[in-house]
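The complex is shown incomplete by one protein chain, all other protein chains being positioned as in the whole.
This part shows chain A:
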Amino acid sequence: MGFNVETLPAYAKRSQRMVITAPPVTNQPVTPKALTAGQNKPHPPHIPGHFPEFPDPHTYIKTPTYREPVSDYQVLREKAASQRRDVERALTRFMAKTGETQSLFKDDVSTFPLIAARPFTVPYLTALLPSELEMQQMEETDSSEQDEQTDTENLPLHMSTEEAGPEKENSSVLQQSSSLAGSRNGEENVIDNPYLRPVKKPKIRRKK
């Protein structure tokens, strides 16, 4: 490769050469004595004896360890509240940053950014229909309604519903209907309602 082999020793002995020190001899790590964690299990009868022994129990036994769950109601609520608030804040800020905004202060548009009002083509739909989240929630509460509520704090409130106040009828009437609504749906196929009748074909002679 164009080098003179003779010059190699000289090069090796040059003054600025880098000396690579030999790796320090480390003590051979002593294989620690197998920590015996409990007795090795003997083979169950269906395993022939020539099979190796079971490994130490600690290799397969699981000791479920977990942190004590935060069962303090107050902390949970606190967490849920601040988490939701943070998410909402972050989300709305993001939306505000990425879209048009309005501001209450002329000098500062970023501290309280308001997502700009945007007219709808059909405004009543968003205003009246429950959002998907609400629908989902409704289904959940419907199914879990009979379930025991984890929040025991709410129980007394439940109880008070049963107490017949003087204005009880007020609430009972309002709720009554929803339970009745579905009951007679099966009959609909026999309904004779003019709006359900088929549309007639035009007559050959023009109707005057």
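Just so it is clear, contacts are C-beta pairs under 8 Å (C-beta built on N, C-alpha and C of every residue); 3 or more make two chains touch, one makes a residue touch a chain; residues count from 1.
Basically, contacts and distances are computed from a predicted model.
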With one chain of the assembly withheld, which option in "60S ribosomal protein l35a", "Transcription initiation factor TFIID subunit 2", "AP-3 complex subunit delta-1" or "Trafficking protein particle complex subunit 13" matches that chain's UniProt protein name? "Transcription initiation factor TFIID subunit 2"
By the contact definition given up top, give the residues of chain A that touch the hidden chain. 73-74, 77-78, 80-82, 85, 88-89, 91-92, 95-96, 102, 104-108, 111-131, 133-134, 137-138, 141-142, 144-145, 149, 151, 153-154, 157-158, 160-161, 163, 165-167, 169-171, 173-174, 177-178, 180-181, 184-185, 187-188, 191-197, 199-203, 207
